[in-house]
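Here you go, one structure.
The complex is shown incomplete by one protein chain, all other protein chains being positioned as in the whole.
Right after this comes chain A.
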Amino acid sequence: MDVPDTVATALDDRPVTGRRCLEAGAGVGNATAGLLANGADRVYAVTNDRDHARTTRRRVADSGGDGSGGDGTDRGNDADRLAVLEADLRSIPLPDGSVDLITAHGVCNVLDPAALTAVAEELSRVAAPGAHLVVDDYDPLPDGAAIGELFAVENAASELARCRPALTFYPAAFLRRFFAGHNWEFDRERTLLEPVPWTESHVSAHADEAASMAAECPGEAGDALSATARGLATEIGSESVGRMYSLAFRRPG
């Protein structure tokens, strides 16, 4: 199971071995893969997207992992250590204080401020005393980034269709203060990617998402946004710009 270097780097100074872990917002299960590879005792991968849940389950099942990663001790089959929970991060089906390490890898940028607050409260609820939290996300894009125009179109379509933005890029300094406000002690910050490679498949996926939401918008506005998104995707192709960071926090013991 390939663990992206970003995840490996974000986890390499965290105590994962033997811990109960939560991947908050499992996309394709990258952090789940990293947590299992680093010897997590149990990983709860939480997502409200059925395709993501399937992908994460399949990826771990296909890996044939023998659970011997991390410290070399046998912790059982990877699939046996994983529970994929299809649930909203604002209402995680786990008891209070039940996990030792939480990852939010590339999640905050898809949460608007209200959702971010609700999720932070829930993550804090399920965290055991002394638990660790790793938040990996993207700084706002610099002025002049072409991909920024595509994200602006995606947000405009989302605002019209759903009355909320699709993407919010929180500066590292903001999330640092934000989680401190939820009683998480800041531990460290590191840069994971600089520049961030927005590949053709990323660009195309965001254009698809923008077009999909634009289709829900009434009248000419939707058509115009969709056409703009497609045009921008063709024009941009791929772009490497911006920064992905990793913040680590600790819950007071």
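We take it that a contact is a pair of C-beta atoms (placed from the backbone, for glycine too) under 8 Å apart; a residue touches a chain by one contact, two chains touch by 3 or more; residues count from 1.
Rule of thumb we're sticking to: contacts and distances are computed from a predicted model.
Q: Name the absent chain by its UniProt protein name; which of "Aldo/keto reductase", "Acetyl-CoA decarbonylase/synthase complex subunit epsilon", "Electron transfer flavoprotein subunit alpha/FixB family protein" or "GTP-binding protein" is it?
A: Options "Aldo/keto reductase", "Acetyl-CoA decarbonylase/synthase complex subunit epsilon", "Electron transfer flavoprotein subunit alpha/FixB family protein" or "GTP-binding protein" considered; the missing chain's recorded name is "Aldo/keto reductase".
Q: Using the touch definition from the top, which of A:2, A:49 or A:216 touches the missing chain?
A: A:2
Q: Which of these, A:60, A:196, A:210 or A:229, touches the one chain of the complex that we don't see?
A: A:196
Q: Please give every residue of chain A in contact with the chain that is not shown.
A: 1-6, 9, 191-197, 199, 201, 238, 240, 243
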